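For this depiction, one protein chain was excluded, whereas all remaining protein chains were kept in their positions.
Chain naming follows the written order as A, B and C, and within any one chain the residues start at number 1.
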């Protein structure tokens, strides 16, 4: 076995040193009656070539490559420049552990420091941690953090227009008090319903969680929400699934958001069937000690040289155990690195231009679809690179099914997550869609 | 342009330093009437994404992937373990130049040293150079080296059973004396015709070049040939296209070959449409100073530490200019590295087992095909992983054409290179062919 | 922009490198755009003037060349498995096979959107489904969820299942028993799940005694969370007895599977009495740690817990696989979408190559290696629990600390100078000055021998020249950091210097 180095002679020598006669003696502390006597019933060992064949079989079962897709809804079609993967393939990055030993981990640490900075700049926030598992768990941790920051409060308001998976996971995480998670509706423009907010926002509320852009692709009026929420003594948590929007729109920090978190897959490129992705988590300086997750900070070494270390770890499980701000240990380090490389490559000009390209593509498609007979726009507030259309004549299920036959995945039906939106499709367009792709969707819908 | 770093401000600053007002002034030494005034007529610039699309278009025109192929004849289907490419992708290897500065090139140099050693061990020779362009040019250089070693002689004998491209390139290289390249025929067993050899081997012959295994896949009786050739005061040059054979058969050095050279593609894996491949070139210690190409040797540094340098460079063009042993400068360094990694991975056991696997696959196929009605073996001397069959009923052209319709490339018709073998097909089987592939060829041929 | 002010080369091969914000030139970019083929939208018109920002200030402005060099130089400051021995205890830093990386990059996988219709992603579903079965068989569990993203996430998920189980039975319970040798995530996960952690003392031999559990066990204990082999590298010999005690009282048994490498093919947690466990695919199943993730922490359960598994689960309908969300008792989702799929692909690739033939050899090699180190270093360093160990061995700095004033941190830092990654020091807490060494299955005898020599050299230096150890490391790009100051005045992001603002 090419990964297991010991030859029979090696084993003999080692057994002699250990002072035993056989490998089995090593397992003597395991009660005999628990030990297996037969091999496990799993497939037999394969050679490298056979492994490749098995994967050729599996990938052959996937047919997505033949389809033109307009799926967004939390994961967006973007492509990372090739240089990203070339760098991720550096053994020094991907085969290292969490940088516990800073003297031999300066590469990882400086990259995290750069990642933290990039996110702070993009989101206009003070502090960003080294990453969370994904946007949904980041959102859940934001709810919990809000409850820690405002320890006397016990309620979390969450907009119904926040990504359904964010809401579900947050609910799961609020294991102790699921009833304390209260939904706030949306208005006819697709934005948060302020009346509903005002009705629910009381002195027990630790925070309001909104999406910006929200699940319908719509931008919220963040400054207004911040004012309302802060007035009530609560925190504003602004989540996102499409951070590329912040290449064009102000970071939520500018409006006064206290926690900004969400999904960073757009900065990784391929969606990878939903993971590994990147949980981005930013907060204000003042609440840094209540943040979950690892933080990298600047430090000085014994020779007076600048460098980086993991810091403020008294918040963390390995020190604080059951008093830690979170249980997270392994995070999504390599994905944070990927985002750092991607964003560095894009740079100041690129991030703006790419965001604007997305806006242009989606605006073009939106206009085309809105003009179609039998389809209309569901909401009228501004959107970034996705939007909701209403299927006035044919049901969304039928639209999807009939277009699937034409090798088009037209979008995401909202009914599952929003029973009230039973005629609605979420449609996304990015820089990956050529004009002819957009025209094709419009034509196929027109032809229904 | 993402690879061109200068911003307009950078350019201004630089022009100022240079003391000129515009870029165009930089080209003032070029006569105006020679300068182009219009852009070149080549395709417009593409983005990375568009480049990918262009390549998708091109690879889409290749249909080889759908075919089962039995082509050998100088390039063999093998696959390199994945670890090889992972290491070749290390920037430190592939974006370095020839190791002129040993202090910052020890990686490349030690790898060359290891490559030279591996080849010496495999071929049982004293010295191997850092690589030649490919097998064919290595063969040509061997002819020229023989003429340098035996300066009074002017004739080169070459077996007709040596790879046709080796022979053609050798002829091209013997630009001054094409008539001095004399062919020696083969006998009914597929080996060199010793009578023809004896007839042509005179005092003017600097060397005899044979293939072992030769182009028909046949093993020569090297010890006997060495005796005959040495007796006549000439050198024996043993070429090869399938060095994997030497995992199982003795290195030509054991039989007394003076120069051993050939094609190393089998140690790279994929044939890559014939290049870049690897020219392997080995000689005896005594003739080292007549060798072409670079050599890496052990050396001691100022602190007394062992290391490696390019050495014996007084043979080379950058020192000797028109008196150099060859004009070669850039060679196939990265391919030599790939072979070094591949062979290290295979190791002593692996190279033997892989060679034996090839022998077994080819022997199985040979037996099956020989038993078919309408087909027979052309030669009866032992073969390694390819052999020649005679199509007794249907012409090779028709065999190939009809099997092509079944998505099978049955082999290589020999008539082009050997008009006398107008009913003959060269067929190859390696570890890449599953038993069912071999059976399929036999079945398809039987069904003709 | 500032430039490289420090020595530009430290060895002529490794460079000092400023942050990405301090290199480049205004207006430079490393990205290539296709021409826009639709009318360019006016952001102000589309979004409103307030909703458009000028620019992302201070974002990098670099070429692809700058990017490549910057991150390549950073990479060269890292130690990694592919550089050398990485005996970081509890982390199972084994070799990450290269084919796994390639398989995980197959575009038919990476380009799949998680919300594609099931029929278009049968390959993904089949891979996940097979992986679930294999993990179930290896662990002796009945069902597996692949959703959790890491070990701690798996713990949280598993504890939620336990919680839901008791709630569903109408008897919510409040406490989780956790041995004092446990990893920090165990109590942290329990707390996050709303449980009160009760710490259990390990016995004199480093393992938990049934009587200790029996004493602590009551009707308010939801479960016991144990690591087996435990973090001292010892097998919990009484595990079955303990499980019986716990089950008797209606509690459930949770297994932190971080140390599964030690027992692959030898004994299954499911057969020891555990009801739920998490796997660390990034430990046992060779997926890379990525400098801090991504990992994957699947959770396996006995059938009693199956109804509570996170939604959705993969089910087979006449040969077609699909995600089933109709799971009324499910704890809900613990992560967006389906899990760290790319990590699952790597683990599947590893399992395909290992297969039933080699699985037990992994454990054998890992345990043999640990015991070889144990025996070879016994006498040089204090062994608090001297018996046969499993996949790791925990020494302590007791001799060196008390006799020469040298502690485990000093020893670790000196190992860096000698070309090795240090062992784990932060736990187990019951061994003061711990040096927790896990050699893993992929390390050769030659490597172990070199490590033994280095450790012996360090032991010798403790006796002869202890100051060498206080000063270590002296060789890498940076020496020891002043971490106290860094934490007191945290600087958690780059900020532009005065003149740039």
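We adopt the following convention: contacts are C-beta pairs under 8 Å (C-beta built on N, C-alpha and C of every residue); 3 or more make two chains touch, one makes a residue touch a chain.
Since the model is a prediction, treat every value here as computed from it, not as a measurement.
Residue B:102 is the one among B:102, B:185, B:233 or B:256 that touches the chain not shown. Interface note: of B:146, B:238 or B:277, the residue touching the hidden chain in the full complex is B:277.
Within the entire complex, the positions of subunit C that touch the omitted partner chain are 1, 3-4, 7-15, 23-25, 28, 32, 63-66, 68-69, 72-73, 76-79, 82-84, 95, 97-98, 353, 416-420, 442-446, 449-450, 454, 473, 475-477. The omitted chain makes contact with subunit A at the following residues, 1-10, 46-50, 82-83, 86, 91, 103-104.
In this text, only the chains that are shown with their structure count from here on.
Inter-chain spacing, taken between the CA centroids of subunit B and subunit C, is 46 Å.
In whole angstrom, the spacing between the mean C-alpha positions of subunit A and subunit B is 49. With touch defined as above, residues shared between interfaces to two or more other chains in subunit B number as follows: 2, 48-49, 82, 86. Among the residues of subunit C, those in touch with two or more other chains are 27-34, 64, 68, 72, 99, 101.
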